[in-house]
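A single protein chain has been removed from this complex, and every other one stays in its place.
Each chain gets a letter, A, B and C, in the order it is written, and its residues are counted from 1.
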Amino acid sequence: MIELFATEKLMALYPKVEAFVKEELQPIEIELLKQPFNQAAKILEDKRTIARQLGIWAPFLNSEDGGQGLSMTEFAQISEILATTPFGHYALNCQAPDIGNIELLNKYSTEDQRRKYLKPLMEGKIRSCFSMTEPGFAGSNPVNMDTTAIRDGNDYIINGHKWFTTAADGAAFAIVMAVTDKDADKYRRASMIIVPTDTPGFNLVRNIPVMGETGEGYLTHGEIRYEDCRVPVSNLIDEEGSGFLLAQQRLGPGRIHHCMRWIGICERALDMMCRYAVSRDMGDGTVLADKQTIQNWIAESRAEIDAARYMVLHTAHMIDQQGSKAARIEISTIKFFVSNILMNVLDKAIQTHGALGITDDLVLSWWYRHERGSRIYDGPDEVHKSVLAKKILKQYM
Amino acid sequence: MIELFATEKLMALYPKVEAFVKEELQPIEIELLKQPFNQAAKILEDKRTIARQLGIWAPFLNSEDGGQGLSMTEFAQISEILATTPFGHYALNCQAPDIGNIELLNKYSTEDQRRKYLKPLMEGKIRSCFSMTEPGFAGSNPVNMDTTAIRDGNDYIINGHKWFTTAADGAAFAIVMAVTDKDADKYRRASMIIVPTDTPGFNLVRNIPVMGETGEGYLTHGEIRYEDCRVPVSNLIDEEGSGFLLAQQRLGPGRIHHCMRWIGICERALDMMCRYAVSRDMGDGTVLADKQTIQNWIAESRAEIDAARYMVLHTAHMIDQQGSKAARIEISTIKFFVSNILMNVLDKAIQTHGALGITDDLVLSWWYRHERGSRIYDGPDEVHKSVLAKKILKQYM
Amino acid sequence: MIELFATEKLMALYPKVEAFVKEELQPIEIELLKQPFNQAAKILEDKRTIARQLGIWAPFLNSEDGGQGLSMTEFAQISEILATTPFGHYALNCQAPDIGNIELLNKYSTEDQRRKYLKPLMEGKIRSCFSMTEPGFAGSNPVNMDTTAIRDGNDYIINGHKWFTTAADGAAFAIVMAVTDKDADKYRRASMIIVPTDTPGFNLVRNIPVMGETGEGYLTHGEIRYEDCRVPVSNLIDEEGSGFLLAQQRLGPGRIHHCMRWIGICERALDMMCRYAVSRDMGDGTVLADKQTIQNWIAESRAEIDAARYMVLHTAHMIDQQGSKAARIEISTIKFFVSNILMNVLDKAIQTHGALGITDDLVLSWWYRHERGSRIYDGPDEVHKSVLAKKILKQYM
Partner (left out) sequence: MIELFATEKLMALYPKVEAFVKEELQPIEIELLKQPFNQAAKILEDKRTIARQLGIWAPFLNSEDGGQGLSMTEFAQISEILATTPFGHYALNCQAPDIGNIELLNKYSTEDQRRKYLKPLMEGKIRSCFSMTEPGFAGSNPVNMDTTAIRDGNDYIINGHKWFTTAADGAAFAIVMAVTDKDADKYRRASMIIVPTDTPGFNLVRNIPVMGETGEGYLTHGEIRYEDCRVPVSNLIDEEGSGFLLAQQRLGPGRIHHCMRWIGICERALDMMCRYAVSRDMGDGTVLADKQTIQNWIAESRAEIDAARYMVLHTAHMIDQQGSKAARIEISTIKFFVSNILMNVLDKAIQTHGALGITDDLVLSWWYRHERGSRIYDGPDEVHKSVLAKKILKQYM
């Protein structure tokens, strides 16, 4: 916690979450990762029960929705501690992509959508996915896509090819981004539509093998073909043509959620580095921590992580005060800045552990693989840098 | 200014200082740098008069001492804007090494010392220097030194060899660090003593040529031989043996002052990059700012500078709340973190300007040379990293 | 091929190997990686038959042993082209760790050992492993180990705990490094002994899961417990106490083999970057290759790879002329220099491909995971840097 961002509510909640993570999750994290997800999910279900009992469930939700009513700035700090173990967010039902879908639906769903989709999602009874990225289009610019939703009576008929629909396997529904009016202005072409995954024509082609793992259930990235997939018009979120705006709204906080997570991962990696460095006997009366190179890595990591945290918390604070649209540039900035720090710190942590560091006996190698995507998804570094630079340069023109 | 650190006092003062810097100093900065310092000093004297009139003089001093009574956090933000031009701090009489000496004497001087040395220093009537570093000793560990001050009746007789006594040329007095009891505990061996520079035996051997410039007056780094240099015992600061502790007290805030400065330099360099990039015609209908590499540099610089600023301001805030001793580790962290960002940003700014960037027609090349020392003085990066790492590792032992 | 290193023999062989790699292996590389190794091995057996027919089999072996009789410098260039696909070396029976064991046994084995172990290994009828690294000891300094081989009549009884015994699963025998005389000078304590893997007491505890894969057969890293594992004294390689010297001899060329491989991987990664960059439509009339950032990556990769190749070939040339002992420092240098270039180039290649880059649809993600160890195994970067620096500094003392 940072003094300036430490509210009373946070100070009350933080130690509870920290204890939960350290006692309930970290000790079994390797065990959880080694089994197929659907098996791990049973153990995690018990942890969720404990979380509900401890009063730490769904920290980002309002109390009327069963949550803890945290501001973005408060949640950022809880999120960090949750991220120190792979299933921290999952255990409190604030994992991506569900948290993003919850935030979206919470703001834009109809009563009926809320009852059928949002409510059980908030309660952790179902999972969901977000189906936007297409293999045929560069970047994650939600303007470019081939998937269409054609109005047919009271239905939409959806056709298209999506991939990296994270956690599609086992999800109850997808929020699909599709073109509803190809002739409209490019920012008004697409809409978001809820598609239950048991709808005929929703075809999960495969879980894409990523960095050596195909995964299962929540831990997957789905490739999906929508083939004459018919859903009622009432499944439309907000209004026709608002897809791009909704995507912007969803991605902004989504990016900050990622940054929060990455800082937590970094803290854990640094903790592991230090722990190992002081205990690794070099056979000559010294320990690994006596090596200046290791000390350099620890110092550089500490500095980078602190810098990242301040950046992210000030951005969260800005979002709390002025909304995520106002913080758009700040969000682009932290996206590329923090993801690179994450990769730096993980790399140093692995190198510190030597051969042990690349084994799956530690969680580091899992993050190393799973987070390589951090510099790519939700907009690659290069896109965010250009966005930021162009915004800055505009002031000079 | 950062919203969370923007007090009313600061918001009133900031625009005045900014206007002063942009109107009075930046337009003549190259002209000032091109002439010998003692000539530039005359012009700067006029600027100091303006500064007094504008009510922005000596922002870190209390109002009873003629200053603006800013906290460290407030001053940090003023310091940043001052640093966007080489003589900003000088114009407001808050330049190193005088500011450090003022802070030290303000806390520890006798009435007599205050009257004779501190008062005229606060008023900008004289300059001073700080004589600690010796060529024979590695690092800037104030524990190691050869210079001695031997008690002889009511006098000290000082002998020793110092260098990098910044701004000694033209200074009215030096604060000298010397061993008064070589048999004491290593942290109690040395004392600080005021030595007027006209004392016989205070021999300024040379202004050390640094990065191509020998300089003059304030813009120098002196090599000094103290040869049977006799000063009254009443020139002792605080008490015998307190030299190390005083040095720690002086260096802590000194380092944060540097960091504030560096951020200001970075902001100016980035501003110059942007300004040049949008105006440089590439001969093919595009401008330099259209190049993705330039955009990358702008974005990366922006992110790094923001990160640095948050780090420094949170450290300043910690010093305001808990004192500089409590923030010792934070100060080590920002010292190496920010100095490296400074060098990164300056390097990119120069590269952006091409051949123009290495000329002295711009202020960039001056900073590039003068700030290369930033990673060395007040403790090289490597020492600060080890200090930080060892402090962290201690928690694991 | 580099002009100065292009012999006639090489110029005759190179295009054949290149065609073999591009026609027989690259097209099925993803398919091969997707199946369990023992299944892939059947397909690879057919490829080995083709290789024998083409006269490219075992290029590093003498013709009387069925090979092509290449010098190290020639083989380096063949090795590079082989490395452009994961099973290139395997298909020509010059894969680690077998190639290292063959080189060792070829020089030091008895007639009996040659007949029983070396001959079938050269013919690709069996596989082998090298059992040196222990989890309890830092670095890969072959001086430190706990495994013992106690003489008992005409047998050794081996006890110890090894890990990262690569390809132990399915190997016919291991070359084990064990202490035979704990009281000897530290460089004379250990010996190398051949242990058939079906010997009682040779217990493959597990294939260590590394970067998400446990693997199978050749593609594994074994953890082995030697528990009263008894082998005849005639299985000793060379003489008692020569283990350290043999290890040095084995590791030197081993490291250069790795470097050759890494350059081949880099070339393939760069080729994939270029191929993708020119074909990826950005949706605005440009392709990815038009982006300056991508161009920077291609240029920087090209320069680094070229530099690496020159370094490695000059080192290979030195080994050919003066033996691997003379090139010890050069080998340390290329080990850390090239492994870092490998990681740089792979990282850029992945980032260029975006989301596709992290999928297992391309071979990049396989290398990204499998080669992260390159900066660790056979001595981490940090150890090689110290070795090199100390050797240089010795000339100044």
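Quick notes on this structure:
We take it that a contact is a pair of C-beta atoms (placed from the backbone, for glycine too) under 8 Å apart; a residue touches a chain by one contact, two chains touch by 3 or more.
Nothing here was measured: the structure is a model prediction, and the numbers come from that model.
Per the touch definition above, the residue from A:180, A:197, A:296 or A:340 contacting the chain not shown is A:296.
Contact residues of chain B toward the unshown chain are 34, 133, 135, 137-139, 141, 144, 163-164, 208-213, 280-283, 288, 291, 293, 350-351, 354-361, 365-366, 368-369, 372-373, 375-377, 380-382.
Even with one chain removed from view, chain C keeps its contact list with that chain: residues 2-4, 274-275, 277-278, 289, 292, 294-296, 298-300, 302-304, 306-308, 310-311, 314, 317-318, 321, 333-334, 336-337, 382, 384-386, 388-390, 392-393, 395-397. Across the interface with the omitted chain, chain A contributes residues 291-293, 296.
Definition applied: only the chains that are shown with their structure count from here on.
Ranked by distance of CA centroids from chain C, the top chain is B. Measuring from the averaged C-alpha position of chain B to that of chain C gives a distance of 53 Å.
Centre-to-centre, using mean CA coordinates, chain A is 43 Å away from chain B. Residue positions of chain B touching 2 or more other chains, listed in rising order: 292, 296.
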